[in-house]
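Notes follow the structure.
After this line comes chain A, so read on.
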Amino acid sequence: MSLLEVRDLDAGYETGQVLFGVDIDVERDEVVSLLGRNGAGKTTTMRSIVGADEPTVRGGSVTFDGHDLLATKTHDIPRLGLSLVPEARRCFGDLTVTENIRLAANHAEDPRSIEAMFERFPELDDMRDRAAKNMSGGEQQMLAIARSLVTNPQMILLDEPCEGLAPYIVRRIEDIIQEISENEGVTILLVEQNVAVALATADRHYLIDEGHIVDEVTTERLREDEELRQRYLGV
Partner candidate 1 sequence: MPKITRRRALEGLGAAGIAGLAGCSSGPGGEGSGSGGTTTGSTGPMEITLGLFTPNSGAFAPWGPSLETGTRLAIQDLENELDVSVGLEVYDTKTDPSGALDAMKRAVTADGIDFAQGGINSSVCTKIGTWASDNNVSYIGQGASDSLRGEACQPFMYMVYQTNHMMATTIGREMADTTDNWYVLYADYVWGHNAEQVVTSAVEENGATVVGKDATPFPNDDYTQYINNVANSDADGVALLIPGPDASRAVKQMRNQGLTDITIGAQMLEDMVFWGLDHEAAAMVDIASMGWVNTIDGVGDFNDRVAEAGELDPFVRHAKSYTSADQHVRAAVRAGSTRAEDIREELEGHEVQSAAKDIHGGGEMYWRACDHELVSPVFSATAREASAMQDDPYKQWFDVTDTTPGDDVVRSCEETGCTL
Partner candidate 2 sequence: MSTSSSRTLGLDRLSAGGAAVWGAIALLLLVALAVEPGLFVDQFVGGLVYGMTLVLIALGLSIILGLLGIVNFAHGALFMLGAYFTYQLMALWGLPFWVALVVAPLLVGLVGVLMERLVLQWLYDEPPLAGLLAAFGIALMIQEATRAIWGDTPLSVATPAVLAQSADLAVTTVARIRLFSVVVAALVVLGVYLLIERTDFGLSVRAGVQDREMAGFLGIDMPRRFVLMFFLGAVIAGIGGVLQGTAVGMSPTMGQQYIIITFVVVVVGGIGSLFGSVVAGLLIGEAVFLTPLVLRSLADVTGVGALAVPGIGGLVPYLVMILVLLVRPRGLYGQEGFME
């Protein structure tokens, strides 16, 4: 059984349905990406998995490590070992770096030590007492990942971690993704618009278009099939 199983998921907002029968499987220790154009339904998928207030899930099932996520309250999900790093990072701007991390650790089942996070991300160590809103986008992204990692998750949902970041930081993020996947045994579902990041980090790729999973491909095929990329990703 896969670690994360999304089956036949229908979801949408007041204005209309967005996801139509989405199926996604992520095996333990895999890095899987979910690719698609702007508005294809990537973030909606992520939000549906963690049970956010919106969108409303209208059908299907989401199972994580044997738990039915649709029947689990959003704030209980992190304790199952599934952690979300949301789109736009959403660090708590008025809290310091330490506070952001400590907050996440406080509400985890079996957290890692906060000091371990600073060792893991030396950039953050230098700015422990800085308010998150005074950090650069790349630093905030690292904080968001640290905040997630401190909860000692089995799996992280990473929503567009490289959006709007400078190329050298994008490479740093790519490295981090690979490290936590390979060295720390964390499973990752990555949403990206930046195909290069997905190619560099993920093993498998789901292509989503207008709320339908239209294909599931290997990294190799995605790299070679330009027509496929053009059709679904516009690149």
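In this section, a contact is a pair of C-beta atoms (placed from the backbone, for glycine too) under 8 Å apart; a residue touches a chain by one contact, two chains touch by 3 or more; residues count from 1.
The candidates were selected such that all candidates are chains of the complex that A comes from, given by their letters.
Keep in mind the model is a prediction, meaning the values are calculated, not measured.
A.B. asks: Only one of 1 or 2 touches chain A in this complex; which?
C.D. replies: Here, the candidate touching chain A is 2.
A.B. asks: Could you list, by residue number, the parts of chain A that touch candidate 2 in their complex?
C.D. replies: Counting only chain A, the residues touching candidate 2 are 50, 52-53, 73-79, 84, 86, 90, 92-96, 99, 102-104, 106-108, 129-131, 134, 147, 151.
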